[in-house]
Every structure is written in structure tokens, then in C-alpha cells.
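Of the protein chains in this complex, one is absent; all others appear in place.
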Amino acid sequence: MTLKYNFYDDYSEGAHPQILEALMHTNLQQQIGYGMDEYSTEASNLIKEKIENKNIGVHFVSGGTQANLVVLGSMLKPYESVIAASSAHINVHEAGAIEATGHKIHAVEVLDGKLLPEQIKKIVNQHTDEHMVRPRVVFISHSTEVGTIYTKKELENLSQYCKTNGLYLYLDGARMASALASTNTDLTLADIARFADAFYIGGTKNGALLGEAIVLVNPNLQNNFRYHTKQRGALLAKGRSVGVQFRELFKGDLFFDLARHANDMASKLTQGLQAQGYTFLTESFTNQIFPILPNAVIKRLQESYGFYIWSKSDDKKSVVRLVTSWATPEPTVESFLSDIKKLSVI
Amino acid sequence: MTLKYNFYDDYSEGAHPQILEALMHTNLQQQIGYGMDEYSTEASNLIKEKIENKNIGVHFVSGGTQANLVVLGSMLKPYESVIAASSAHINVHEAGAIEATGHKIHAVEVLDGKLLPEQIKKIVNQHTDEHMVRPRVVFISHSTEVGTIYTKKELENLSQYCKTNGLYLYLDGARMASALASTNTDLTLADIARFADAFYIGGTKNGALLGEAIVLVNPNLQNNFRYHTKQRGALLAKGRSVGVQFRELFKGDLFFDLARHANDMASKLTQGLQAQGYTFLTESFTNQIFPILPNAVIKRLQESYGFYIWSKSDDKKSVVRLVTSWATPEPTVESFLSDIKKLSVI
Amino acid sequence: MTLKYNFYDDYSEGAHPQILEALMHTNLQQQIGYGMDEYSTEASNLIKEKIENKNIGVHFVSGGTQANLVVLGSMLKPYESVIAASSAHINVHEAGAIEATGHKIHAVEVLDGKLLPEQIKKIVNQHTDEHMVRPRVVFISHSTEVGTIYTKKELENLSQYCKTNGLYLYLDGARMASALASTNTDLTLADIARFADAFYIGGTKNGALLGEAIVLVNPNLQNNFRYHTKQRGALLAKGRSVGVQFRELFKGDLFFDLARHANDMASKLTQGLQAQGYTFLTESFTNQIFPILPNAVIKRLQESYGFYIWSKSDDKKSVVRLVTSWATPEPTVESFLSDIKKLSVI
Partner (left out) sequence: MTLKYNFYDDYSEGAHPQILEALMHTNLQQQIGYGMDEYSTEASNLIKEKIENKNIGVHFVSGGTQANLVVLGSMLKPYESVIAASSAHINVHEAGAIEATGHKIHAVEVLDGKLLPEQIKKIVNQHTDEHMVRPRVVFISHSTEVGTIYTKKELENLSQYCKTNGLYLYLDGARMASALASTNTDLTLADIARFADAFYIGGTKNGALLGEAIVLVNPNLQNNFRYHTKQRGALLAKGRSVGVQFRELFKGDLFFDLARHANDMASKLTQGLQAQGYTFLTESFTNQIFPILPNAVIKRLQESYGFYIWSKSDDKKSVVRLVTSWATPEPTVESFLSDIKKLSVI
């Protein structure tokens, strides 16, 4: 690889240095295993403070697909199902992990990655008796897989619909940091905890070495949850390894600062590309953007930069995905914009 | 916790400093996700060299229960089952993880944690038609859950029986390092790879921050294995985090050196306790020992040291488990022996 | 229920009298259990003759959902999936039975219940790596859930596509009898066995007391299939009960005769309704028809006849489903047509 930089994703680098330092400083302190260590407890308490709710359950696991399959598996009776957007990670990019726990996913075709109460209602109304599965969980991602975010009103509406109709609302927060740090959001972490029954806070894609924090808000979901994590292979012997990282992310504002940097870099890319006349698939205020570029430009760009082609736009153009991270250097963004300008001229 | 030290397990400390340094040095290098990074490739190559077999598949995951459920799930058709010792981790301490993938475990009652071909044969012979499951995998642990190890001859016999009878032999190597570094073993890592169809090399319990290396020797097991890891939530986005650690463990002798230290500390404990007249549940040459202590001594010891009571021995004595690690300080071992001596005198 | 007759489905009556007589005549003959009885063997041989293939496997089970979940479960590795029409029984009306065996269903939105190679291809092409499931089986129903049937050419094309692309083709034949007895078909049972890797022949909906015959054509699917049936609770101790019935259905033309009668009654309904000016949702040549009736007419009709409202057509009209069976009396069809005529006049 002789690329100048890759914008493939937000997990191409390791961890923020402050996190590695915390791992070093605590390294030789003996701790109880399986998440009963002091760091995990402290991290859990810090999250409870940020969420303004002492009665939540916090559980640290190593990855997002794991978080999703453990939580959804714990929420559902054998005949119950999940409603999700067609673009949802669980529907497309988890190799059937949810079905492997025995549950159907109802995929709603959407373009912007977001679900609406009326879409959910339609599915709920179609499932009326024991010949069919019974929808029980609404799965949303925030930010979504296409970089969009929910507004406070939208999330409140979803939450209201779910509560009224006996559904759990679960939020995949793999890129929640970017959503919360967006310049365009009116949602806080505490809001999310008021609206969702459960969610996870992504660390892997926001500067941790690895790890996610599952948050169980609804008391019905908290009982015996450790059995579920253990059974799915998600209970880490050295739970401390993830606990330390989340303590570091949440003891100050590091979690939000890292996301803000990623968003700023994405925003700079967006503005630079707009200035060059390019348009976008979705309007994103997070760290994933989807510009539409001429295929000839894409081909040349790929000699110096890594990124994924998302979809075909027309015969001559494609949508590409650019993802920035806490580690994306500003000069690299500038050189990318300058390089693409040169290519476009030609 | 105001304990002087705990001998609860070998994952009470973080990672060996050399491993943390490796994480730091590679931190800002961009890498492809999901185990396709250069460090994982290099670690994989180093393991292939140690094993003297270029045709194995190596996959890094975050924990042992996860490794077991992914590998066994990939080996078995729906109606096939696993034979294991009654003390096997999968049978007792994985919260039903294997059954949750749909498969029965046949537990053979054993005292020393080890399986023999005749025990396997008995189960195989009982399962003759489609009203019963079909045994397909023999699961062994090395070292076992009670600190014992297989000899080369024993493992060869098991392997021979399995090959002749159409069974896969799978070895749980959570504590393989301690077994391989034992002063009492005639087995090498390369031997294990000749005898087993698949196994995992434990990192979590031998100085890694977290992580295990699954090794697939039998070519039949290698095809599409990444689908299985992904579906079970075991494919880490930042696979590099584990890859770097195993590269460090295997680029020299660190993997073995760490285990040797743990074994030496256990051996020192054994000899010290024997000198004081204590006996043991099993004869262990690994980092887990099971001395039999008077209940009164145990009670006082627990004020200063952490360890688990394993089982009742008689009305006045119990078996305790002492586990040493790469990080156990020699002076701590000495002070433990000195403290117990004082207690025993009283 | 004081209805004159119900057209709810084709399983409202018991079994054809000839089948009950066969049960009586064989009743006291002792037979080996679990499908190893002589009647099941004879029924299997008769089916092999009709199919012109001695190398198939035939297995009798008690119901269609059971047949589907046993066969699909036996075909798929954990990470593999099924492609089906959105209206497919497995996708809508089996309470998540397939997902409960761990597998994803890709639902293709179709109006006529039939799949085309290009629809399958689109899904196959989207699933390219281990982050996604791997489509492995194409599931079709013949006749479909909306009464339509495949032509020989259409089935051949599907089969060709599947063979070329490493997919199994599985056909749900709950109402295969009606399809094969249709005046509008060019397909024979032997054709189906040439094109599909596996299918089941429905007895429950064509005059049996209960029971379906699973036919495994592809040799790869035949090995150890009885383990799968046993494990899913589908291996009947008194397998003879179903075997006798299929022997009776296939020793002459009873299977086809019963379906022909059902089709004739449906056809008579269709022609009578067309003569009264009514139109239909689909063009059906099987025993399920979907006329569009004014809501006022439907309301009055329901006082005397049972049938399901399928969907809304416009504000004043709805689609209803009328199903005929081997037992539907011709005079009842005539009186239904006469009754609706009177209602329409008003």
C-alpha cells in the first residue's frame, strides 16, 4: 500500500494516545475478571452521570455485531422479530448474526437510513396472528449507515410509537459519537437514554482500541443480562481492557472531542467538494460523506487515496464513501481536496 | 481490596509491557480492517513457522468461549455432537454456549480433566442411528481445567482414534502456553498441530491484553471460516489490535518466556508447600496448582491473598486453586509461603 | 357455524374416503416404526415411478411448515440463506420457522408470487463477502400462494440459473397437485424432479388426512436426512399412517383426480363470476381464485359462505380468496353463483 491516506473507515488507526496511556498506567494493578474490575465500574458510573440515570445497566463488549446479537437475542422470545431499515447493519453486514439467534428481521426499504413510525406501524399491522412472527423490537442506527442522523423530534416520535405499541426501541450507536458531536443535532446522550430501551455506545469507531458499551435503560432488560453476554462469548476475561478505555473516553470530554474532530474533517471535505461543484447522495453532518464523482476522477484518485465506491449514480458517475476519524490529519484533507481539484481540471 | 496479592487467575493484570509498546509503535499506521491488516498477517506467518506448516488458517478473536463456539459451530452439522471431559470449559463454564449453537455435549466423568480413546469409543458405539445425535468432535483442553497436561503419546493416541473414526480433534489452548512451557512435557506446538484438526492458542491468559489465535489445520475446516467468525460477532473491526499482540508474542520467544515465568512461580509455590507438608489434588506442572489446606489456614490466608476454594477435601480441609501468571512477582510467592508457614504454626 | 359452505381453504374436510378405507384395511398389520414400514416403502416406490427416477429419497412428514424447515435446515450451512418471493409461505406464514433454524430469507417483492432468474441474480450479486450471508437456496411455491403456476420454460430457466450459480432449487408443493392438474400447465411431476433439487408433494391440501412427501432429488441432500427429520420432531413413530395415504394417492391417479375436481370447481366459479362481470386479481388456473367483489356483496355473501378477504381493491371493492377442494360439491358451486347473482342485482 503506497496510498497517501485511506478514507475507508474510522477504524484504520489504533487508539487515541490518551487511551493507550491509560492502559499503560493501570497495567499492573490486579483486577477481578469478567467486567467486575474497578475501571469498568468507574466507566459505568461516568456513563450513568452523562446519561443522568443511575438505574441503567452498562456492559462492555468487544464489537458492534456482538453487541447487537447479544442485546437483540436477550430481548426476543423465539417467535418475535426485529424491524429495521433495509440499510441497517444487522440486515446487511452482520452475516446473518440476528437470524443465527433465531429471529426474523423485517427490512423497510428506505433511502436515508432512517425509520418512521408509519413504516413500523404498517409492519406491525400486517402481523396479526400466530402464523406470523410478532414484531417486538425496532432497530435504528444513529448515525445511520449512510451518515444521516435523527432529530430529537423524530426519535421522540419513534419512542412514543414503540411505547404505545409494546415494542422495544434499540439503537445501534457504532457511530453515535459522530452523531452527538454533529453541528446539526439537537440530541444529547441523555435524550437517547430517555427515548431508547437499550443502545450501545461505539468505541471502536471513535478512538478506542476496540470495545463498545451496551446500555440497558429499560429495567426489564437488565435482569440476568450477563448470562446472555457469557453465552454468546462476549464476556471478556480481561474486561478491564475495555473498561479502562471507556473510563478515559468519558472521564472528560474525550469521547466527544474525538468525534468532533472527525466531523470537522468530514465537513471540511464536504465544503471543499461543494466548492468544486460536486453534489452528494445524502446530506451528512457526521463523519461519513457520500459525494458523487466522475468515474474517471475516481479511478485516478484511487491511485493515492483509499475509499469505497458506494453505488452507481449514472453511466459516468458513482457515489463514493469518504470516512474521517479522530486521527485524520487536517493537511491530508487539504491535500485530498487539492488533488481532486487537479484531477477535475483535466 | 487490600489484599497483598491475588492468585485468582492469570488474567488479573493487563498485558506484558512489550505488547503495550508494540501497540503504541504501530498505533497511527493505517491498516485494513477485519483482520486483513499487516500485523495479523505477520503474526499468522510467525505462527505458521512455529507450527512448521504453511497450510494452516489463523484467525484472531477476542476470547476463549468465543473461539470455542465459532470453531465448534463451524465443524458440526445440526445433528452432530461434541465429546468432552465433564470438567471441560465448554461443559461447565460457558453458560451453554455450545448448546446455544444447537449442539449436544457428551460429558465424560473424569477426575484429571483428560480424555482417553476408550472413553470416546464407548460414546461413539452407543450412538448408532438417527434417533440419536452423531458424535463428530472430540474436545480436549491442554493444559486442562485442573492443571494437567497430555503427553505426546496420549495426544497421538487420541488423534489416531479420531482419524480412524471420522472424528475431528479440537484442542482448547486457553492455557496452552503453560502446558508447552512445562518442565514436564514432551509436546511442542508443532506436535499439537500434527495431532489436532483445530485448536486455539490462548493470549488472554498468557500476557496479552486480550485475544486468542484460532488455528485451523485440517483443510476441510478452513473454507469460509470468516463467515462463521463474522456471524458470531467475533470478527473484530480493529483486528490489528489482536494481530499486533500475537506478532509480539511470536516474533521471538515471548509467548514461551511468559508461560515459563508463570510455571516457575507455580513450581516454587508447589515446592514451598510440599516442604511444609501439604499435599495436592492433582500433580500439576503448569501455572495452576491445587493444594489441600486446613480450613482455618484458608480463612486467615484470605485476609491477605485472593484465591478460589475449589472443593471440599474432608471436614477440616479444602482444596484451593492458586494460579500464577507472567506477572506474578517472585517476592510475592516467597512472602505467601512465609505467611502460610506462620499460620500453620499457630 | 350455520354457513352453507366455506371456501376458506382446501383442508376443511377430512380425507378422501378411499384413503380412510386404506387405513382401515391395513390397520392391524404390524409394521416397523419410523417410516420403515412396507406402506411407506411402497408409496415411495410409486412416487419414484411417477417421477421416473429410482435414485431419489422420499420422506413422509406431517405438515408443510415442517417439511420446509427440515429440508431447508438440512441444505444450509449456518451462514447461508434462502431467496424467496415476498409472498412465500416461509416468509410470511410460518411464524419465522426458517429463521428459527438460523437462516435469513431474502424476500423479493413480486405480485404474482413467482420468482425470475434476474431477481435472484440481483440478490446473489449483492452478497459478495463474509460480512454478508451467502444465498444458497432458491425457494419457490408451485402453485404459488396466489394461485399462479410456473411454465416448463420458466422452471427450466430457474433451474438452469441455480445449477450454474451453485444454488439449490427447492419447491414447496403444498398445492402441487392443483398445479399439475391444471388445464393450463405443460409441467409434469417428472419435470419438476428434473428441475428441482428437492421439493415436497402436498397431501394435506389434496385429500389426505394429513401428510406431505418430501422428495430429495440431488444426491448431496440425501445423506443422513433422517437425522434432520428426527431432530426437528418430524419422524413419525407411526410413519405408516402417512405412508398408507400416499400409497393410495399414487397407486392409481387419485392424487391427480382429486386435484382435477378441485380445479374444475374453481374454474366453474371463475367462469360463473366472469359471466356476471366480475374481474380477478390474478389469472388462476388452480384451486385458488381471487375475484374482486363490491364490499356490500361481500358482507351479504358472508352470511352464507365462508371465505377470506385477501386485500382492499378500492374504496368500494375488495379482493376475496375462494378455495375449492377435492370435496367441494358441484351443486354448492352452482348455488354460490346463483346467490351472488341475486345479491349483485340488489
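Chains here go by letter, A, B and C, matching the order in which they are written, and residues are numbered from 1 within each.
Here is the rule we use: a residue touches a chain if its C-beta (ideal position, glycine included) is under 8 Å from a C-beta of that chain, and two chains touch if they have at least 3 such contacts.
Remember, it's a predicted structure, so these values are computed and weren't measured experimentally.
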| item | value |
| --- | --- |
| Shown chains touched by the chain that is not drawn here | A, B, C |
| From A:79, A:139, A:246 or A:307, residue that would touch the chain that is not displayed | A:79 |
| Contacting the left-out chain in the complete assembly, out of C:79, C:150, C:195 or C:227 | C:227 |
| Touching residues (missing chain, whole complex) on chain A | 34, 73-74, 77-79, 101-102, 130-131, 133-134, 224, 226-231, 235 |
| Positions on chain B where the hidden chain makes contact | 78-79, 81, 92-96, 99-105, 107, 130-133 |
| Where the unshown chain meets chain C, residue by residue | 5-6, 8-9, 11-15, 17, 20, 23-24, 26-33, 62-70, 94-97, 100, 204-205, 209-210, 227, 230-238, 240-241, 306, 327 |
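Convention: only the chains that are shown with their structure count from here on.
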| item | value |
| --- | --- |
| Equivalent-chain rotation between chain C and chain B, CA atoms, steps of 5 degrees | 180 |
| Chain whose average C-alpha position is farthest from chain B's own | C |
| Centre distance in Å when chain B and chain C are each reduced to the mean of their C-alpha atoms | 52 |
| Centre-to-centre distance between chain B and chain A (centres being mean Cα positions), rounded to whole Å | 33 |
| Numbers and ranges of chain B residues touching at least 2 other chains | 227, 230-231, 235 |
